[in-house]
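Missing here: one protein chain of the complex. Every other protein chain is in place.
Per-chain residue numbering starts at 1, and chain names A, B and C are given in the order in which the chains are listed.
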Amino acid sequence: MLNPKTIDDTSIDQRVYTLNLGPQHPSTHGVMHLLVTLDGEVVLKVEPVIGYSHRGHEKMAENRTYEQFLPNPARMDYLSGMIFNHGYCMAVEKLCGIEVPRRAEYIRVITSELNRIASHFIGAMDYAMGLGAITPFLWGWDDREHILDLLEGITGSRLTYSYGRFGGVRNDITKEFYDGTRRFIDRLRGRFWDYENLINQNIIFIKRSKDVGVITKDVALDYGVTGPTLRGSGVNYDVRKMEPYSAYPEFNFDIPTREEGDCLARYQVRMAEMEQSLNIIEQALDHLPPGPIRAKVPRLVTPPKGDCYCAFESARGAVGFYIASDGSRIPYRIKVRAPSFSNLFVLTEICPGHFLADVIAIFGSIDVTVPEIDR
Amino acid sequence: MNITQLPYLKDIYAFLGSDVTAGIVGLLIIAAIVPLNVAFLVLVERKVAGHIQLRPGPMEVGPHGILQTLIDAVKLLGKEMVTPQSTDKLIFFLAPIIVVAPAFVGFVPIPFSPMMQIKDVNVGILLIFAFSSISVISILMAGWSSNNKYSLIGAVRSVAQNVAYEIPLLLATMSILIMTNTFKMGEIVQAQSSVWFIFYQPIAAIIFFIATTAETNRAPFDLVEAESELVSGFHTEYTGMRFSLFFLAEYTNMVIAAAMFTVLFLGGWHGPLFPGMIWFLIKTYFLIFVVMWARWTYPRIRFDQLMNFAWKVLIPFSLVNLLITAIVLKVL
Amino acid sequence: MEVKGNEPICIPSRDLSPEYVEIPAVVGFAPVQDLLDLARVNSLWPLTFGIACCAIEMMAAGVARFDWDRFGIIPRGTPRQSDVMVVAGTIPHKLVSTIKTLYDQMPAPRYVIAMGNCAISGGPFSYDGQYAIVNGADKIIPVDVYIPGCPPRPEALLQGFIKIQTKITKGIIDANRRADKAARKRKK
Partner (left out) sequence: MPTAEPTKPLENVRNSLLQVIPEAELRDRDYRECGYHLEVRLVMRGMRRVAREMKDRRFFLETITAVDFLEYFHLIYLFSTYNEASFRVMARVKLLPEVRPFSVWDIYSEAIWLEREVYDFFGIRFQVHPNLKRIINPDDANYFPLLKSFGKTKFTTDIDDILC
């Protein structure tokens, strides 16, 4: 990493040029536009230009009832759609004061964690692809397909789930799902060894990721970074532990952290979190309580006047649904706190001084979903 | 009357037996074989990639997709050839032509077997090196004339990379040449009839392999067309057949590089049981397979690392290796 | 350090008329045309251009289980070397000019697949008062095949590719383009 100050001289104006990475670019996930100012190969300034995927979710929420908005959260962050879906349900339940049966909470945890693994597969393997290794990407996506099969069995959807309902979930889990999840856990535990060999012990991978894009704790605090990106910087902040929601306090799991704060640390945190998610799923399957999967909730919920903020942990960081209700069936205002939005902005702070190739690496290691930023 | 006694037929026979005829016929064979070979290699690449990535690769066009790349070539022939408005039109037009020509010339001195050699040029190795440097110029031409920043970055990277890696490449070759005292590729192969040079010169072999991988812009040194950073690098603006000429050159250069490694280190056509041609091809294609294997396993290295690796690791090592070889052979 | 770079490019998002130049790539000699069609249908290279959710399913079509490489489909990063544009996702106004530019940069013959409900008609995001999106890709570029679903499964995308193959070999696409052109001329 070069210090941008050392290359500062009077002729800089003639030497710098801007490069438009995107909106169509192979390694900007989705339609992201990075305006990079370069001096040769050295990055002087990065300015993300967002909004190419803005679909007006928040305005849409003000035009339909709480139930009608149910499919939307999964389409904001389509990679962890299940988590968003459950999060939105939790926010409305908090607003209305609905108690969720324990079995439903457990099913929510199982499906959310499966979704988290699927999302981390994409996050970690897209990062490897940004470095130019294409094979890990295909391996990871292949393993992810097994998760999609399981979730499809109970939800009927591969990607954009609307499985959660206010007060529970739509379907009970089946015997096939139960057995399949057990088999999947065993399979994935065996596969980690392959990833370790292919990626983590690859000397070029280490050389490319180590000490690249270091996010210090102060920078993280300044920019409101959350999720695996933050835990790679040595802060063990995870909403699942800090503000326990759903059935998470009943499970025993760790929050993996790394002190370095570089791209490698973020990658390792993601891989370690996948193992922790497997642990959670295993415990939840072991102690799955009997009972109903859905509380008695009216067909159309009518929350009282007031507002609430419901935080939960998606695969990318702390998400929050802020809902203001005017006492009618239509939300007065729904605001989504998108973790990618804050995480992406850190790029402007940490990229200068790195090389062009590192921008792609850092961008991949932060793992953003564009429609979640733009909403 | 005996036909051979006719005077003009004698001249024809003399002409047919001459070097010029051999050269023309050889070049025609090259012109026919090289594109087919490239089509085959692209297919092999896609199959290798597929099987490494747990999928079958091309399957539908012909049995196991063997006609896939031919079909691709026909399609590229039928595409519109776009010359963007802001390009430098002449250079843009010339670049893909210039990139292919030296790739064809590179085949001339390569001895596929004792008999199969177009011409055992007395500066064979130098000829290949000299012509392979031309491809850098054409890449620079393509990158410059495209008037696209991605292309330009790719082209500039390519020049720096080729300058850096040509030095260890030549130094590694020098240590072989000191042992054989000849530039003729046929004689270099004959010198290895008992022991292959890879056993005498393992360090030079490794350096040569790495440097040729970098020279031919293959992963993990494919910074010139680094897909995840530069979209397609120097050929971002090229369409249709022009783009496929770059592809042709890339794979042909890969074959030449593998063939040179076979000649210099793996004993060329020497081997038991099979005829020399078969052995030569087996060795060459195995090396190509290794290059593909590396491509689908390793990430790409960064530009500064690439430069550091050439100047701080490869060049010192190859210099020391050359020095030791020279001392052992000439002084002791 | 302050860097005086260019200002971010502000692309006008509205008031773009759907005008495009399209040369139907037809050869007068029937067997050659057949061979070309055969080649075209068997190597449809899509542009890596995913907008939203459908992009994930598009990528899933490329990995081990579905593997579109079987049909000779390999994604290319640059529009100059691609044949098919898969519009995978919602099209916000901000993206309209980008899509048009990308389409113009692709060499003829070029095809467009509208993948997912959003690219067909705006899908779930189309409602009374929507301000952000364009209701369908065919409002800005000519679309050859529509794949419904939210998002469509990778198999559906592969079927979309097979549909486009059928349309090419039967000459429907060229006929459509010519009719389109004639209709526009008449309008003027």
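To be clear about the criterion, a contact is a pair of C-beta atoms (placed from the backbone, for glycine too) under 8 Å apart; a residue touches a chain by one contact, two chains touch by 3 or more.
Keep in mind it's a predicted model, so treat the numbers as computed, not measured.
K.L.:
In the full assembly, spell out which visible chains the left-out chain is touching.
P.N.:
In the entire complex, chains touched by the missing one are A, C.
K.L.:
Using the definition of touch stated at the top, determine which of A:186, A:211 or A:243 touches the missing chain.
P.N.:
Of all options in A:186, A:211 or A:243, contact with the hidden chain holds for A:243.
K.L.:
Sort through A:203, A:221 or A:300 and give me the one touching the missing partner chain.
P.N.:
A:221
K.L.:
Tell me which of A:50, A:185 or A:301 is the one touching the absent chain.
P.N.:
A:50
K.L.:
Could you list which residues of chain A touch the chain missing from the display?
P.N.:
Residues 50-51, 54, 56, 58-59, 62-63, 91, 94, 97, 220-224, 230, 235, 237, 242-245, 249, 305-311, 318, 320, 322, 324-328, 330, 332-333, 335, 337, 341-342, 345, 349, 374-375 of chain A touch the chain that is not shown.
K.L.:
Please output the residues of chain C touching the missing chain, sorted low to high.
P.N.:
Looking at chain C, the ones touching the missing chain are residues 8, 10-14, 93-94, 128-129, 131-132.
Criterion: only the chains that are shown with their structure count from here on.
K.L.:
Which of line, ring, star, complete or other matches the graph of chains that touch?
P.N.:
Per interface graph, the chains form a complete graph.
K.L.:
Look at the interfaces A-B and A-C and say which one is made up of more C-beta pairs in contact.
P.N.:
A-C
K.L.:
Take the average of all CA coordinates in chain A, do the same for chain C, and state the distance between these two points in whole angstrom.
P.N.:
29
K.L.:
Among the residues of chain B, which are close enough to touch at least two other chains?
P.N.:
Within chain B, the residues that touch at least two other chains are 53-55, 227, 231.
K.L.:
Residues of chain C that touch two or more other chains: which are they?
P.N.:
Those would be 63-64, 77.
K.L.:
Okay, in this complex, where on chain C does chain B touch?
P.N.:
Residues in contact with chain B: 23, 25, 27, 35-36, 38-40, 42-43, 63-64, 67, 69-72, 74, 76-78, 80-81, 83, 105, 107-109.
K.L.:
Using the touch definition from the top, list the residues of chain A that touch chain C in their complex.
P.N.:
It comes out as residues 4-5, 8, 12-13, 16, 18, 20, 23-26, 30-31, 35, 37, 44-45, 47, 49, 51-56, 59-60, 63-64, 71-72, 75, 78-79, 122, 137-138, 141-142, 145, 158-160, 370-371, 374.
K.L.:
Any idea which chain A residues touch chain B in the complex?
P.N.:
Its residues touching chain B are 17, 19, 25-27, 41, 128-135, 138-139, 142, 198, 202, 204-205, 207-208, 355-358, 360.
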